[in-house]
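Of the protein chains in this complex, one is absent; all others appear in place.
Let's look at chain A:
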Amino acid sequence: MTTVSAAPIVLQLTQITKRFGSFAANEDVSLTLRRGEILALLGENGAGKTTLMNILFGHYVADEGNVEIAERTSGTLNALPAGQPNAALDAGIGMVHQHFTLAENLTALDNILLGTEKLSAMTSSRTAARQRLDDLMRRSGLTVDLDARISTLSVGEKQRVEILKALYRDARVLVLDEPTAVLTPQESDTLFETLKTLAAEGLAIIFISHKLDEVIAASHRIMVLRLGKKVADQPTEGSTKLQLAELMVGKSVPQSTRSEQAAGPLLLTLKQASAGEGRTALHAVDLELFSGEILGIAGVSGNGQATLARALSGLEPLTAGQLQLDGKDLSGSNARKMIDAGFARIPEDRHKDGIVGPMSVAENLTIETIRAPENQRFGFLKFGAIAERARQAIKAYDIRCQGDKAPARLLSGGNIQKIVLARTLDAAPKVVLAAQPSRGLDVGATADVHRRLLDARARGAGVILISEDLDELMRLSDRIAVIHRGHLSAAEKTETLDRSTLGLKMAGHGFHGDTGEAA
């Protein structure tokens, strides 16, 4: 690392402050990035990582502070004009967003060239571009079929196209926003190898993450943001996960882990269940869930998890196969019947499926049971009883809001999730279906969700936990099954599994043999 710390400075952010109203998204944050350095920007959701990068990229204008970038040839630092993404691009800042910005119907080459050619140019010089890209690919190890349509590429390949796009524009600083969120562990490892190669060639890299493992594995230096303030800027060497976690959260959060518990009787079975169509369809899935266990479903996003969740929520009919609870057939059930049968469903997209934003916290807490006798009489709502129970739930689940009449949309993601937990878990459900329950939540809210799921398990409920976070799955689940292209592997005891086996399965290894058909 000594070579890096002596390398010339490429980018410097000085005392950046950015306020939204009275809320300071960034406060007095400074950052220096040297040639060939990989800096990990670590922080919880809402810590200000993305805001800082948006300022760097010219999407936002900082209230105070400035951004300087080194002159290409001389290396002297010049101020970057604020609020101009084009200036940032020209200066050599490339950004790979979490959600890719590629045109699906164009080829990789088209996407890379898009916006780099002059409008007035009569012909595009494809051959020259292709030669340059071949050279770039050889040097960086980022190989992509340039003539493939984006829609035919895997997620990892799309990400490579995004990086190539930035490199093609002569990026000297590459910013990656949560680059591993959509990758398998193996794909992530490949990505970090590539980043190290690129850094060795002199590229300066910032990657945003909240995953401690990868931050420690892949960076030279770590900067931690908390509530908009820089709380640490230290070499990766000597940093430990525990120390970083505490810096990130500010307090040590006790993490719930499951205690030993013998599983109870068989609760729920899926027999050769199929649902949905197209890429995210579910194919002949077998699943058994026992009382008092957490069954984890691992998989890379977009492999049929959403369809499985919708089928178990009563929102997507099975096209074949059976769904049984306690031996009773529930195959054709709608959402109402699933709720009545004792299903608690925690939707993946809590804003879209979890709450009705403009309606109040109390109304959102009652929405699943609005027709129950305790909430209405002769079709008229019992406001007193509804408000009273809402206040109890707000207290019991620690929902932070301005009272039960506040519109739910004003709440933070964690508190919205608490509304969903409160209304579903309070009914002492038999089966809990939790789809990505901690996605986008900070450490505190995540711990809370985990505790609630473990409580449900201790009470004897069967919990299906669909997640892309292997740490979460391995810590909470008694057994884990892997979903890949709509096929579900047989569940195995968590103790017998490790991350790399799961990672391989998530990438599809061993599936064709197991299911007996090509995916």
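Keep in mind that, in the parts below, contacts are C-beta pairs under 8 Å (C-beta built on N, C-alpha and C of every residue); 3 or more make two chains touch, one makes a residue touch a chain; residues count from 1.
Here, contacts and distances are computed from a predicted model.
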Per UniProt, the name of the complex member that is left out, chosen from "Cytochrome c-type biogenesis protein", "ATP synthase subunit a", "Sulfurtransferase TusC" or "ABC transporter permease": "ABC transporter permease"
Touch criterion as defined above, residue of A:Thr240, A:Gln272 or A:Asn334 at the omitted chain: A:Asn334
Full-complex contact with the absent chain, from A:Ile367, A:Ala385, A:Ala447 or A:Leu504: A:Ile367
Residue in contact with the excluded chain [from A:Gly342, A:Gly357, A:Gly413 or A:Gly508]: A:Gly357
Option from A:Leu381, A:Ala396 or A:Ala428 whose C-beta touches the chain left out: A:Leu381
In chain A, positions touching the absent partner: 18-21, 59-61, 63-64, 83, 85, 313-315, 334-336, 338-339, 345, 347, 352-359, 363, 367-368, 370-371, 375-376, 379-381, 383, 407, 410
